[in-house]
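A single protein chain has been removed from this complex, and every other one stays in its place.
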Amino acid sequence: MSTTTATSARRVGARSSRALGGVVAHVTLLALAAFGLLPVVVMVLTSFKPADQIFRIPATFLPENPTLDNYVRVFTDSSMPAALTNSVVAGLLVTVITLMLGGTAGYAIARMRFPGSGAVAVGLLLGQLLPVTVLLLPVFQIVVALDLIDTIPGVALTHLTIVLPLVTWMATTTFRGVPIELEEAAMIDGCHRLRAVWSVVLPVAAASIAALAIFAFIQSWNEFVFASVITRSLDAKTAPVALTDFAGQFEVDWGSTTAAATVIFLPLTIAFLLLQRYFVRGMSAGAVKG
Amino acid sequence: MRRRHAVIGAVAVAAALTLTSCGSGGDDAAGSGDVTIEWWVPNWDEEESRDLIAQFEEEHPGVTIKTVVTQWETMANQIRVALDSGDVPDVITELTSRIPNYARQDQLADVTDWYDDAMPRDDFYEAAVETASFDGVVYGVPMRWDAGSMIYNVDLFEQAGLEGPPATWDELIEAAQAMQELGVYGYGWPYGDPGNSRVRWLNAYYTHGGTFTEEADGSVTIDPAASLAAIEMITEGFEEGWVTPSSLEATNTDLQNLFMNGQLGFYFDGAYAVTPIKEAGVNVGTAMWPGPDGPGTVSADGFSYIVPAGAENLDVVKEFVQFLALPEHQALMTDTFPARYSAAEDERFSDELLQPFLEQHGEHSSNRPAYPGWEELIPTIHSALQSVALGDQTAEEANEAILEHAGQILRTS
Partner (left out) sequence: MSTIAGARPRRARSRAARTARAGWLLSLPSITVMVLLTLAPLVSVVIGAISADGWERLQQLIEAPGFTQTLRNTAVWVVVGTVGSLLVGLAGALALQHPTVRLTGLWRSVLLIPWITPTVVAATAWKWFYSRDYGLLNALLLEVGVVDEPVSWLTNTSIALYAVVAVHVWATFSFVMLMTSAGLAAIPAELYEAARMDGAGALRSFLSITLPSIRDILFIVTLIVTVWTLNSFLPVWIMTKGGPAGATNIVPVQLYQYFQLGDRTAIYVLAAFQLAFSVAIAALYVRQTRKEDAA
């Protein structure tokens, strides 16, 4: 008798605390979304304003006579379409290389206790700590020496500097977090280590690896400083650099800049929306049993 | 075994990276006697450049001009990195005031002798050629030279009962106060931008007769009285309320927008602003920007053709640059004004509104100093102006800070 009421009381208590938690969670998410979207909304709305309305005082939120002129200009009379393609290709190239090199190195450091692994890990990290400003000239000279100026592989190479060490570190952490028993179980069953990793470890770490892939891609996508000196023509110009094409010495075409910026982030957001399933919660739930 | 495959795979990818490179297309000669010249052109000059290139190539068979288009935001970094690394083109259109930075590091070719009968030096604005020089040697051929003058709102002036634009500083303050009574601000300063801030200080400094004195020990001194007068001139009005407080975060473009919105009676800007302002429907007038007793002095800037030290085929490059520097071609290419007196007579610059600009940067302008350490003074001057405008410092204190820092870092070489 009393046990049932106690349990049901606890369940009710649990349910209301869950509801409260839910409210807090949603409020947090809404606040974050507002914070995150506000300048972006300003940007998008500006892209629909004709040039003379952009700096109207007092500031108007919504465009009075919305126009598509800026977008037309971006698509027909600018370097943006080509630059977007370049950014996507460069980003994919960087992501693939980083996952392969960083993933394998991360696994090696995490699992194979080879002498000097600590030094390697730290050494990789050291390069990451240097500010871009200092790396600019030396990396540029390497790209010149390899004859990769104004090419997408050249851009991808420079992006490795800012992406590879971090991905290696994070991969190490990820693999360390996967219980070693999984691979051992698979290997006892006769698998080679590679097969064991492929079929057992990677699925468990999928969410983290997907996160690393996204990290690598976005870092490459956003990168401006290296790209601005490595690229010279539409052959390799990336999106962030192309954005500055609308800025002259004296005036900036803000309508086109904001339209182009919208064209940059919107498809990417949609792409990530579609890739969300790799973050399904509880994917690893079945892993550690017995 | 599998492991080795993985490793080989990784190495293969790295190798593939190198092999798939489509080279940047070096300037290989198509055949013996054929010359390719690489020219870095800013995107605002690109259209005009095409006609000129076609013309030059026709007159010089065997010569091909290849262009790489630069952009305002990224050109400084690109040029800096290219010159530092030695991977250089043959001709670059670059901001004249940045030339000494490269010349100091021996990265540019000496073009003093290029000013011959075909391209007489005295037809160029002397301040322009001086700004393109370093240590007595000329390193650039100016193609564009401009400063700024006063742009004012004719309607607001009429409303305030003013007869015309101010010709002296006192008249300027009167005009500003008249604007204040109308409910708008008199003018503003671009103190949101460090570079612009320094230019305003430099203009006021020159206007008050300031010079840069090279001492025997290699230091360069600033005239304290002129500097103080300069600071006072360009920070008064904040407290009194006839200078807009937005100045502290404004760039010149922001001031232009404020002016177009009818919030400023007048302001200092380049001639390029006249057309957009007219199109925005403002009844615009222009005049020279005054000093204490008459037109003030302005420091101008512009663009020049420079030749990196490692460029080849210098004789062809010289011909090309002299071709580009012809008066009629300068008049065609420039987005503001040319850098030669004869080019300035072109019909393109005959509009009445443009005359004050021509007169001010033709007769009342000075070159920009190029001493080592000069660039480093930018944040100090910027900071000083802002703190006085904010009321955090007196003009004397700010002046002290500038003089002290200048004393530490300004050198003749």
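To keep things simple, chains are lettered A and B as they appear, and every chain counts its residues starting from 1.
Following the convention adopted for this analysis, contacts are C-beta pairs under 8 Å (C-beta built on N, C-alpha and C of every residue); 3 or more make two chains touch, one makes a residue touch a chain.
Please read these numbers as outputs of a predicted model, since none were measured by experiment.
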### Query
From the list A:L93, A:L136 or A:A236, which touches the chain that is not on show?
A:L136
### Message
In the complete complex, the non-displayed chain touches which residues of subunit A?
### Response
10, 14, 17-19, 21-22, 24-26, 28-29, 32-33, 35-40, 42-43, 46, 55-59, 61, 101-102, 104-105, 107-109, 111-118, 120-139, 142, 157-158, 160-161, 164-166, 168-170, 173, 176-177, 180, 184, 204-205, 207-208, 210-211, 214-215, 218, 221-222, 224, 239-240, 243-244, 257-258, 261, 264-265, 268-270, 272-273, 276-277, 279-285, 287-288
### Task
Mind listing the subunit B residues that contact the chain we can't see here?
3-4, 6-7, 10-11, 14, 76-77, 80, 84, 101-102, 105, 191-194, 245-246, 248-249, 254, 257-258, 263, 375-376, 378-380, 382-384, 386-387, 390, 392, 401, 404-405, 408-409
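Keep in mind that, in the parts below, only the chains that are shown with their structure count from here on.
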### Task
Starting from the mean Cα coordinates of subunit A and subunit B, work out the distance between those two points in Å.
38
### Task
Quick one: which bits of subunit A touch subunit B in the complex? Just the residue numbers, please.
52, 55-57, 97, 100-101, 104, 136-137, 140-141, 144, 146-151, 153-154, 156-157, 192-195, 225, 228-229, 232-233, 235, 241, 244-245, 247-252
### Query
Considering the complex alone, what residue numbers of subunit B touch subunit A?
1-3, 6, 9-10, 13, 17-18, 20-24, 43-44, 68-69, 71-74, 77-78, 81, 84-85, 87, 252-253, 257-258, 260-261, 263, 270, 272-273, 276, 280
